[in-house]
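A single protein chain has been omitted from the complex, and every remaining protein chain is retained in its original position.
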């Protein structure tokens, strides 16, 4: 498994990451990590690799776009001095174009999305042991749905940026595919965005596979 | 993995099982399964085995002893018609002897514990596809601690009953042992009883291993 | 317009009808009619036809299926002695099959749906001045979506029953079609079921057109 | 209909306009537009003219007089860059003279009212596609009632200002007249000021008629 | 002053009497008597005639009509064994005809009003030291207002019944007249029904004058 | 009666005056004047002298001593530009010496009390039509009670200051005397300080008598 | 010290005893014993005599008179099977005569008080190891105060009953005397009835002295 003894992992993103975490910093006892995939990842790491004493900090904030991440990058990422950093952003960048089509100030189009994400990665990558880039997703199996199609394009941007910077890449949309063959999308997420526990477990599994997690601990 | 397509699993117990589940029946959307090991087990089953459509129902009630289970067995277990049943009980049976030593009416001593547990198993086993018996636990590594020592004795009862009835057996105390080598007990559970997410993940892992769960799905 | 001076209109259904109406009877001051299409229909009738003094009563209850309507038909419809009755039911009958696939007790399949709806109509039609039957709907433009396809079948049942009994028929799914050409479904209803005000206005418009409403009042 | 594709309509006023809208800006999902005539106007525009994608923003604030509008005009109107602007103000200007007769600081007499309204219109009209001026109203049919008589005079000021600046004019007092022939005033508004849904529908109808709304959409 | 040492005065009526009194019996410390004219009357009696130790009980219930008084007369009046009884009822009997015109079940027309009031008086008068009958009122100076005109007719019924049974008569509508010459009605009562403290003081003054209260105590 | 048409009366003091008034200024609708003697005085003035349109403002603040009044005199009295001013202060100046004997910083001894009160009166008297000085009080009939004896001394200071400046003087302690002959002190005020409605009526009566109030209005 | 290993002490009374204890039975963890003298007595017994494992149960109920104790004696005392019983009752029996003088139904006069107390003692004494009778009290040093004088008489009844039945006697009024020489009564209890922690410590001290408590444990 990639993370080593006493490594610090900061996970940043939007409401999927936030999930009611403690503010201003998402670490500590009980519910400090929220109740989503971040909390699951942490409990996997503590339970399966207790000897590593890995430190997980949740810095997600509900409603954020990549533009919002940019605005708080210094305090919320760089000042945190992470060893590992995961970023999952883009859902609101796309969603605002669909749920508030008239409010154009809140739309983050794909050019701005890509440029900002690249800037953040370039600014941060050198000081990290490793970077994990997760695609945004939309829990809708119909690939010709307008918002799903748009989300896929943003996901392609993430894939490109990950490849260009040798980041660990997590295709969350792909992770949902086999589950959506058997479970109706609205069951996994009432609004096709905010997953239930099964959806968060799916995200955690994808993340853990990408960092080399083993169910029986490492040898 | 032991559970098959459309199997129904009922999980009964005390507050460790309950964890804020919906009443009177712990199933449905969002938080209906509570936020403990039951919810984790369910999200594992749905996320890793979505094609099986397994149904999980949480019937835990905070504060219960085996005496309380006995009083609600007909409605809360038999009427539920489970295919699989898990029982984790005994913590309060022991705890009341230590936190309310004067209130002897609330103590369930080991003879009553064993007899009642046997009665419940005998009453129910024939109609089940399978039964999982989980020991109670106390998140205290010092085996000579009075309450830990008592809990171990109750756990031995569970082991015996499981052996006598060919039930799947889960030694939860043992599951905590390797974690407690690295994490201080009060961190896993502020009162050494109610685990945080890491503790619940540890319970879920022990349960899943016992029923043949595979991280990559079954073949 | 079909409704005449002092006519009493009872509107029954599920959460789309309920919308926070007063219990046990949805009539009176302020928010007694809830804040959905029923309230809009009433405010249209009072504002455009104030001389008719029409009485509107909202008897919707959130989560209801046709099975639930059947259970409360005597008190909630027949005892109300309506002149006109509208029924919009079926969304939950279908939805439970998709959001709680394991909880089969809560599914109302199409045979039971049709039979129960027919029974209710037959029991009530003779004593009414008029009956309005509204289809259930799903705010999803993709007709091959599983739940949308199922909802369309239930809508066909309503159409048949309306035809068989000469009821006024309102195709709510069809009413949403032109709006969905321009507005993304999740904007009209966060879960594709519970509409915002624009969605309720669309329902009210469809209902009013069916009963001969005129923007300038009748001549 | 006067408003064209992607036009932005800002509606400003007092509590009748506000109706619990989101602050600081009354736009977005669910209840952001409040639950009064602004929300109705928006739902009419979205439901009947979905292809135009008109943007409606509610900037009403409870308790405002024209003096308060003046104080927040730059941020709340000019900075919003509306294409269309509607103003309905004056009820509190009059009401404070009747409900708090001793608190003279809060009275806005007719000379100040007219001068301030003219200033606001002159400041804003040139940058707009169109301006809609709505009279204040008092839901009291007795024209010799003291407060009603005063409100009528303020309404005449609005009529004059509208004529002088070629604004669209909405006589809300006149809109209530036919309804008040059949419905007792306290039923439309418990305090003869804050309307129920029927009263708000009456306001919405008057507004929509003034901007050329058609029940069947435009041709 | 009519009330003597240790006399018990029960005051019954609707929300004007109730004013948030303690239930089921409106007597005791602090706010047990509500915060309306009953509390004022009591504080006058205790403060100006402390030596009499008069007992005042508030039995008003919001929303009551004379029909509701009739239903609870045994427990709420007769079982209380009052020496003196005051009744002020009728506002809701009239109001429901105006604010809920379609809900005819809630209307109490003048014949039923008179007959029921007479029944209650006849049933109770013989066991009392004295009976005070207060008219209902409507804080609207325009005597041709529909609801005011109706209220005046109900007031005339009270006057007749008082005369027929030698009860003390309080014309509350008349008591408001001089105040309404100088204060706008909506200032005294936001809905022209529920008075502010000035309105309740006006009611208390009228009541006290009728029972021979003296500002300087009796001689 | 001393107060004339459109006169403004400001009443300042501690919790007995405050009684939950609106902040920062105690005037306006409903409960703006609190629910103590200030509200009673106002309702007497409005109900018995409606033609004078007197303006009453409550500026009491719970817990205040004369030291606190001094600190807020400019904004809370002088800037209010009263025609008439009433001051009732001193209870907390004394009480803190008895309920928090160790907390000497909160004690206001009699020399500071007298000097500060004189300063405030001298600063303000010239710009007033009239000044009303009310003594503090303690609802305890036993004149040798320690706190009662101290309160009497503070009351003597008020009497002297009133005499020296020709202010209207209200001896509130004296006003309670005849009531206390018949009512046990704890009944009038649970802590012998905060009166119930009967106590506040007693204060209002004393105040009104001092300013020449007549039950039948003035001639 | 009188109480021996595993003895059960039930303490019954009114609000002074109750102090927010758990219902229906005042025993268990945290605040189950309330926060008054009962909780103090228990913490003294557990902390100074931990080896005795004494069981303390709080059965006080706010507002109770001896008449109320009588009504719940079977369930709340006899069914509890205490070894030791303490009774402190009478404050409300007296207080209601002073704070609600007109509400004579709630007064418990001294004859009824004595008779009922004797009945309860006679009914219970034979089955007890020991009985502790505590006087009611009134935190008022002025012995000629009406309510204090009455309370003293009720205290004398307790003294007599204790003597007649060889009960342990606690004169709580006497216990307050030396404290009241230095602390003003309203500081010990805002209403001279409900003590602060210092007052409760004074009660606990008196109780403990009566049962032979020693600060250094027994020999």
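Letters are used for the chains, namely A, B, C, D, E, F and G, taken in the order the chains are written, and counting of residues starts over at 1 for each.
Here is the rule we use: a residue touches a chain if its C-beta (ideal position, glycine included) is under 8 Å from a C-beta of that chain, and two chains touch if they have at least 3 such contacts.
All of these numbers come straight from a predicted model, not from anything done at the bench.
Every visible chain touched by the undisplayed chain in the complete complex is listed here: A, B, F, G. The omitted chain makes contact with just one of the residues F:100, F:163 or F:177: F:100. The omitted chain makes contact with chain F at the following residues, 99-103.
Residue-level contact of chain G with the missing chain is found at 29-30, 33, 35, 39-40, 42-44, 46-48, 50-51, 53, 178-179, 181-183, 187, 190, 196-202, 205, 215. If you put the missing chain back, the residues of chain A touching it would be 6, 8, 27-29, 53-55.
Convention: only the chains that are shown with their structure count from here on.
Matching residue numbers shows that B-G is the pair in A-C, D-E or B-G whose interface repeats E-G, with more than half of the contact pairs in common. Ranking B-G and E-F by contacting C-beta pairs places E-F first.
Rounded to whole angstrom, the centroid-to-centroid distance between chain C and chain D, based on C-alpha atoms, equals 32 Å. With each centre defined as the average position of its C-alpha atoms, the distance from chain D to chain F rounds to 45 Å. For chain A, residues touching at least two other chains, in rising order: 99-101, 183, 187, 190. Chain contact topology: the protein chains form a pattern that is neither a line, a ring, a star nor a complete graph.
Listed by label, the pairs of touching chains are A-B, A-C, A-D, B-C, B-G, C-D, C-E, D-E, D-F, E-F, E-G, F-G.
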